[in-house]
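A single protein chain has been omitted; all remaining protein chains appear in their positions.
We just call them A and B in the order they show up, numbering each chain from 1.
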Amino acid sequence: MSTRLAKGGRLIDRSAALEFSFNGKRLKGYRGDTLAAALLANDQMLVGRSFKYHRPRGIVAAGPEEPNALVNLGSGGRLEPNQRTTVTELFDGLEATSQNHWPSLEFDVGVVNSYVSRFLPAGFYYKTFIHPRPFWKHVFEPVIRQSAGLGKAPKDRDADRYEQAYAFCDLLVVGGGIAGLQAALVAGKAGARVLLLEQNAHWGGRAPVDGDVIDGKPAGVWVDEAVAALSGMENVTLRARCMAAGVYDHGYVLADEKVADHTPGDGRPKHRLWRIRAGKILTATGAIERPLSFAGNDIPGVMLASAVRDYVVNWAVSPGDRTVVVTNNDDGYRTAIALREAGLAVPAIVDARANPAGDLVAKARALGLRIEAGRGIAKVKGGKRVTSVAICLQAGEGAVIDEIACDAVAMSGGWSPVVHLWSHCGGKLIWDTEHACFRPDPARPPLNHDGGALVVAAGAANGAMKANAALADATTQAEAAVTALGMKPKKAKAPVAETAAEGPMEAVWIMPQGASVELKSKMWLDYQNDVKVSDVQLAAREGYESVEHTKRYTTLGMATDQGKLSNINGLAVLAQALNEDIPQVGTTTFRPPYTPVTLGALAGEARGEIFQPLRRTPMHAWHEKNGAYFEPVGLWRRPYCFPRAGETHEQAVHREVVNTRERLGLLDASTLGKIIVKGPDAGRFLDMLYTGVMSTLPVGKCRYGLMCNEQGFLSDDGVVARIDEETWLCHTTSGGADRIHAWMEDWLQCEWWDWQVYTANVTEQYAQVAVVGPNARKVLEKLGGMDVSKEALPFMAWADGTLGGVKVRVYRISFSGELSYEIAVPASHGAAFWEALHEAGAEFGAMPYGTEALHVMRAEKGFIMIGDETDGTVIPQDLNLDWAISKKKADFLGKRGQQRNFLARADRWKLVGFETLDGSVIPDGAYIVAPGVNANGQGNTQGRVTSTYFSPTLKKGIAMGLLLRGPERMGEVVEFNTVKGGTVKARVVDPVFYDKEGEKQNV
Amino acid sequence: MSEPVSALNGAVSEGFATIREIGPLGMVTLRCKADVKALPKAIKAAVGTGVPAVRRIVVEGDRACGWMSPDEYLLVMPYAAVPAVLDAVAQAMGKEHHLAVDVSDARAVFRVEGAKAEQVLAKLSPVDFARLEPGELRRTRAAQVAAAFWREGDGFTVVCFRSVARYVFDLLATSAKPGSELS
Partner (left out) sequence: MLLLECPYCGVKAEETELSPGYEAHLKRFGPGSTDEEFEAYMFARKNPKGVHFERWRHSYGCGKWFLAARCTATLEVFGTYPAQVGEPPADIIEKIKARRPDWKGYK
């Protein structure tokens, strides 16, 4: 059984007992524990079930590479699935539950998959669920979806908050082990701005656990001193609990700081996502131990040797009373020695090497430990817990020589440098034969903006596995990095570590090397996804040669741990099966994030009210107070209608239309784009920008204009007013202002930079109100201050003045067909002016109206709307707007595009109006059917509806749309398809349904 | 005539830094190339400062002139002084090609104050504050919208568009929540 030892534990505080629960059981731990350590201390080795076979799963590792010990953490608004217990800091009241089992962790029905495992080989899904085709959607997929996924997505709103922050540094050092600390010391002393990140809560990495001695001091003391020295440097920032997730172009790094995971509910942000820009990045990310592939290596109690050592030394937890160590290298002996020194039994060290030799081997011998050289594990026995191991000759086929009773197995297959961050931006790897691992190739680093190396690796992450080599490497790499940054490193000697002389390791990919198929189908590579040696070999037999394909076919390395333990072993097995060298087979691609980053951190502050910016007009508060129903228009929120008590939105829109046509409507038109264009060349510039002529517009007058892109397609429209000799004011569509302003600046800066024109986007300087209806003039006359008569201010003119004491600019323009004034006032007076209009207009029947009434009224008048009648493939000619296109101008933006033959053809879909024969409203988006079918067997079409409404004025459905040769087909009846099936008949008519002569707007 | 009302009517939020909406504040966009002879005179007449260097703002009492782009300057003044400033610019510039336009109401202005004011902005803008120079006017984005700011007194003055004033205020207030200090 696993238990808490009476003494030791460098990271725990025995005076601070904490209570937590696992699957409802109340358990105790200490401050400084990880959840995994505390579970082991309570003899909870079984923590989950595997994904495919629902095999019992125990804790394997002690760090972020853990594939098995994933739990649901917390509950309600703080529920987080798939949390790795090995990196979860224990806190009082922590609640955890195990995942992927039913009905319980101890008894799981899904385990039946395990008994049929030989029927569930690699690629099972691909092979099985392909026929019959129609079954996929309705049978296979729903069933597979039921069993898919590890853990359950939380249902409640996240109770925590998250944030992001930007940081900048010369050198980013990732990893707070001895290599990272030493690199930071070198760079810090050279005066570089250094940011040092460590994913754990504590500094120092493995060195204190391994008992290294640095400069004559225990590693832990050296680490404390280094941290103290760095904390004292103003140019160095240290951040613990901060995991560098990804390295991106030009030194951009994302790092996830777990600010309050261990203190939930204390009011601090749970995580903070750092968006770092570094001059250079030094990765001192260490190495991860590899498992060994022997039969039964997935049984709870089989752990990484380094993890066993971590639990004993860091948390005073023994994973078992009797631990067999199995290794192919000397480092595994450290675990045997640590266990023995903690008073625990090590019945045997099973060493695959024939002649192990070295200081650690000698020390183990001296301690009287039994060493089985040239041996391997034939099989681990046990169900939910290891009971014994059967040992065999490593060189043989697995005949059992001896069986050793034990309750834990510590395995060491050698170490793989953590090369993820090196690789994210394209750093290449080379095969290190001595350590049987990939390590960064210094000749092919990821590149920075200047073509130099963006990332340098140091220490174990660079293949310098032993403390002494790691410190020397960190010193060299950091010195080179700061030199490349243009700084001078201070001359100083690298610290010296006393290191045990180690014998060479021996690459062991399968144990024993001649294992039978039966044994190989019990050798797990990927514990979480249940990928075994036999699966990879099967993939190779079926023709998979690329490691990337094999990964996807077998799902090796595709679990939440992304193959941190399984990748190298898996590709070694693949290489063997393909009879190729490992470097030739290569690795899969390392992609960010290094370990999962919660979505909350990626969203940062962007949630709730500030999920995205809402643009509000100066009258927004009034609209809210008066019950407006809003709709988004770009980022603006505009009132769609102002429903009264008991009214539907439809009824409100009808009321607003009728009231505006008969009495007086007020529209908040502040969102309309307003751009000032001024200069000696402004007229010439606008003549290029608009299809019509703006240079001839007299001062004091307005003119409707169209803008096209260079392809000739209609892009925006609006009324242009000539302000003075050199100044025009261009109105754009709501939401089009920024785009059109950028469009103007693009041409002025990049094409006609010698033209003297300045622009300014003054959209938000003004609140704008459309005063519309037969009583419009009356209310303005009542406010008083300027002459708004037909004579003084005729249709399509504008004037400056005051109304009700407010400085205004009044445009006589109409988008509804009624007598209409659009009045611009400084935004800071917008709300007051709007209220004054309502007050003065009360006796004339003033009512606010929203965007839907606006749309209905403009459709009744046959006015087009950008985005309804246009979709980026429509030219003005399609909309019968030839009158707004100058024939005389030699050039304007879009002119050449419109001359392309397919746009100049007569058989385009062109704008007409439609009236249904039965008075109904044509469905939005309906197409006009045509006889026959196209090449794909779909019905032919000859047009589509672009705007369709019920007209409260005409009391029937009206529509505009594009129809093949439309204007030539007046009076013809065509059919629109409907959502329910079938068609609706409509007559082709003039798109101007209301007041064709324009008498009402000209009064 | 009604009194001018700023976008949030002087909203305040207290956190580890204080966020205050100020204004209405007079602001004029002056577009003019830097080599126009009349420019220094126009700026002097308008706000009493010299021509700011690239990316700088020159503050002179309650007036200022900031460099916005190679042919754009931001003139800051009391709200009521805008018409006089526009007149002064027009007079000084004469027939020179330029554009001066009142943008006071198109903007919202905030003060972010306190010893850790910088940390509030460091959460929202991709700006290296350690390298922000004295008198620097930085145009950038705050989360998802355009913003400009400069160091002034015990903190920063932040300018954004009026329509997103509430969004920016909420951003600043959220970033300044107690317990979320960066150091």
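Things worth noting here:
The definition used in the following text is that a contact is a pair of C-beta atoms (placed from the backbone, for glycine too) under 8 Å apart; a residue touches a chain by one contact, two chains touch by 3 or more.
All of these numbers come straight from a predicted model, not from anything done at the bench.
Among A:D92, A:E710, A:E725 or A:D924, the one in contact with the hidden chain is A:E710. The chain omitted from view is touched by exactly one of A:H449, A:R905 or A:K955, namely A:H449.
The chain not shown here is touched by just one of B:K33, B:H97, B:K116 or B:R139, and that residue is B:R139. Taking the complete complex into account, A:K895 is the one of A:K895, A:R908 or A:R944 that touches the chain left out.
Contact with the chain not shown here comes from a single listed residue; of A:D746, A:D787, A:D800 or A:E972, that residue is A:D746. Touching residues on subunit A toward the chain that is not drawn are 248-252, 277, 447-451, 710-711, 742, 745-746, 749-751, 753, 890-891, 895-897, 899-900. Take subunit B: the residues that touch the chain left off the picture are 54-55, 67-70, 72, 126, 138-141, 146.
Note that in this section only the chains that are shown with their structure count from here on.
Per-chain CA centroids place subunit A at a distance of 33 Å from subunit B. Subunit B contributes residues 1-2, 4-7, 24, 29, 31, 71, 97-99, 101-107, 119, 122-128, 130-131, 143-145, 161-168, 170-171, 174-175, 177-180, 182-183 to its touches with subunit A in the complex. Residues 161, 163-168, 193, 237, 266-269, 272, 275, 277, 605-606, 609-610, 612-618, 635-636, 676, 678-680, 756, 758-760, 762-766, 802, 805-807, 826-829, 831-833, 836 of subunit A are the ones touching subunit B in the complex.
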